[in-house]
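With one protein chain withheld, the remaining protein chains of the complex are depicted in position.
Chain nomenclature is as follows: A and B, assigned in order of appearance, with residue numbering initiated at 1 for each chain independently.
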Amino acid sequence: MREATRSADEAGMFAAGVRLGLDHLKLGMWLFLASEVMFFGGLISAFMHFKVNNPSPESSLLDVVLVGLNTFVLLTSSLTVVLGLAAIQRGDRRGLIGYLTATILLGTAFLVGQGNEFATLYRHGITLSSSLFGSSFFTLTGFHGLHVLVGICWALSTLVKALRAGYSQGSYLGVEVFGLYWHFVDIVWIILFTLIYLI
Amino acid sequence: MSMSTEAVTPGRGWRRYFTWNTDHKVIGVQYLVTTFCFFLIGGLLAMLVRAELAQPGPDFLNGTEFNRFLTNHGSVMLFLWIIPVLAGFGNYLVPLMIGARDMAFPNMNALSFWLIPPAGLIMLASFFVGAAEAGWTAYAPLSIQTPVGQTLWAVSVIILGTSSLLGAVNFVTTVFTMRAEGMTFWRLPLFVWGMLATSLLVLLATPVLTAGLVLIAMDRMAGTLFFSASNGGDPILWQNMFWFYSHPAVYIMVLPAMGIVSEVYPVFSRKPIFGYKAIAMSSMAISILGLTVWAHHMFTSGMDPRLRIPYMISSMIIAVPTGIKIFSWLATIWDGKIRFTTPMLFALGFISMFLIGGITGIFLAAIPIDVHVHDTYFVVAHLHFVLFGGSVSAVYAGLYYWFPKITGRMYDERLGKVHFVANFVGTNLTYLPMFLAGLLGMPRRVSDYSPEFTTLNLLATLGAFLLGTSALPFIYNAVVSWVSGPKAAANPWRALTLEWQTDSPPPAENFHQPPVVNSGPYDYGQPMGVSGQAQAVPAVGD
Partner (left out) sequence: MQMETQSPSKPRAGIRTYLLVFLGLAVITGVEIGLATVGLSRSLRVPIFIVLSLVKASLVAAFYMHLRSDARFFTAIFITPVVLILAVAVLFVIA
């Protein structure tokens, strides 16, 4: 994602936004996240429609403890993201690099954990097409996993730019915008974990 | 960061319209021309359908072929024409109208456009592998069982939804962060308010359709069971997910159009718009209410009966802000010094025909009536009066109105009037008989019908062919005028909004100097603001 450099020219173009306290890149990202709320909400509504009206005994095969630990991993990755942002806001480039690396590792660990959960269910014969439970479980968690994967790629490209000294104490908007996406994906998982595993 | 301008773009003249260009004016023209081509394709499909329906009994299409032409007529017209053409107007006009140099995200803007041609090709390519045939509404389980073209249809609509969504992000960000100095929200032209209201719906509703289409695609390709009733799935879930988007979609298809006519009426009545704030707020009200009414498309689906009356009430309430707008427009032109130019004629046609469509919509909101006319030609007539009589009239009004600004040349006014008359007569001739046919019981989406409907169908087919022919003077006018029409002034209509206070066509950076706004968009007697370009201020009382 390109970094917004602040030439006087550009500052003039977005003066109306500055007066309102709205950075245009952050505004764009929040608007996009609003649409993602509706997208995941649509999938979640479908999932809950089936879960409540067609409950399945297969849900007892879900491993709450293991996936709960995985939830903890993703929450930790949100912490590393925000600590990375705090680091570059004080000009600590190496801190940013360290925290971004930690985020990537934690995000990958989360996906590995999810893969493990998927494999366990698969061994019990639950697939996308085996049952309505399988269809809705794998679709909902699968799309979340895809979003995590996209986030990891974005984190990697942010890391590469950080390694090239692309961010500084005066210029870190790209890190913040990436963070918004990552935290959102974390929030979606918080909701999914509750609706799929807990209730 | 540098702004892409025409000077940086490869190629000159017409060639740049075939490239990745981030200038919103180029992208706007790309949208307008591309979507118009899809309009013609959708129209061709319609005329094939009407040719088959001119007489009862099979003529030259069997049932499956008929369903495919019908499905793609609707899908092309909605997803590849009316929604994106209005986004195209938004693209061209919003930055100019707010005094900005371009949109907030120029590269994403180009992406929004360039998603459209491949999506269109995918949808049309489906004809080679068994086109989608389940109607534009793609109800399950039929849409799960049809040949592979249906999957292409779903993929195409997902891509087009993404294009629309990215556009909405761009519009909202642009309006909030790039207005010129002095351009407060209450000085925004009403077209911009229309685009804001539309963008709200696009952001909130489109993703739910995307989610539903994903489920359809997965049922078709991955063997999932979402809509397979025998396995616990629920076809009604698709109807809910589909209509949650597709009802707001009809407001996406009309709010920018209402914005266009809101621009046209004051200029050609030489009067300020009546009820500026009422119109602006009504647009937002229609938008918000539009998210709450979708199940009125499902009254006969077996939906929970306790919910039917609430949906009926909310559907009828939308008539209130709509009525406020219509009365405001009428009050605008009342006692005005009216110039019956082609854009004004189409805008006046809009009011009359949208009114017919809108009022019949209220009939449909009443459950007892809907139960009787659901899935009949009454609905077909209603939707075409709002979409064709309404939105398309407004699109034509906009194309003529901003033609000199976009091309720098003036169209031929006489040909424009010929187009208007043929279009107005054709629209009424095509769709008025359909109200009667529906009330008398003719179902929609049928390739054959009982002989007592023959006369009505013949009239509709004649009207359809008149409509098809009526596009010809427009195409001729547009092409010839663009190439060799008389050069247009910066402000041939003596309008006040900012796009008219710069050259025709505008320079790459839109304004030679950033405008400073110090009055409203329809305050006759003084232009909105002064750009670097010297403009004679119209004399008071002009």
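In this text, contacts are C-beta pairs under 8 Å (C-beta built on N, C-alpha and C of every residue); 3 or more make two chains touch, one makes a residue touch a chain.
Just so it is clear, the model here is predicted, and its values are computed rather than measured.
**Q** Pick from A:78, A:103 or A:158: which residue touches the chain that isn't shown?
**A** From the options A:78, A:103 or A:158, the contact with the absent chain belongs to A:78.
**Q** I need the residue numbers on subunit B that touch the omitted chain, in ascending order.
**A** With respect to the unshown chain, the touching residues of subunit B are 176, 203-204, 208, 237, 240, 244, 291, 303-304, 307.
**Q** In terms of residues, what is the contact footprint of the unshown chain on subunit A?
**A** Residue positions of subunit A that touch the missing chain: 6, 11, 18-23, 26-27, 30-31, 33-35, 37-38, 41-42, 44-46, 48-49, 52-53, 64-65, 68, 71-72, 75-76, 78-79, 81-83, 86, 169-173, 176, 179-180, 183-184, 186-187, 190-191, 193-194, 197-199.
Just so we're on the same page, only the chains that are shown with their structure count from here on.
**Q** Return the distance between the CA-based centres of subunit A and subunit B, expressed in whole Å.
**A** 35
**Q** Which residues of subunit A touch subunit B in the complex?
**A** Of all residues in subunit A, those touching subunit B are 2, 4-5, 7, 10, 12-18, 20, 22-24, 27-28, 31-32, 34-36, 38-43, 45-46, 49-50, 53-54, 128-129, 131-132, 134-136, 139, 143.
**Q** What residues of subunit B sit close enough to touch subunit A in their complex?
**A** On the subunit B side, the touching residues are 1, 100-101, 104-105, 165, 168-170, 172-173, 176-181, 183, 203-208, 210-212, 214-215, 218, 222-226, 231-234, 237, 241, 244, 514.
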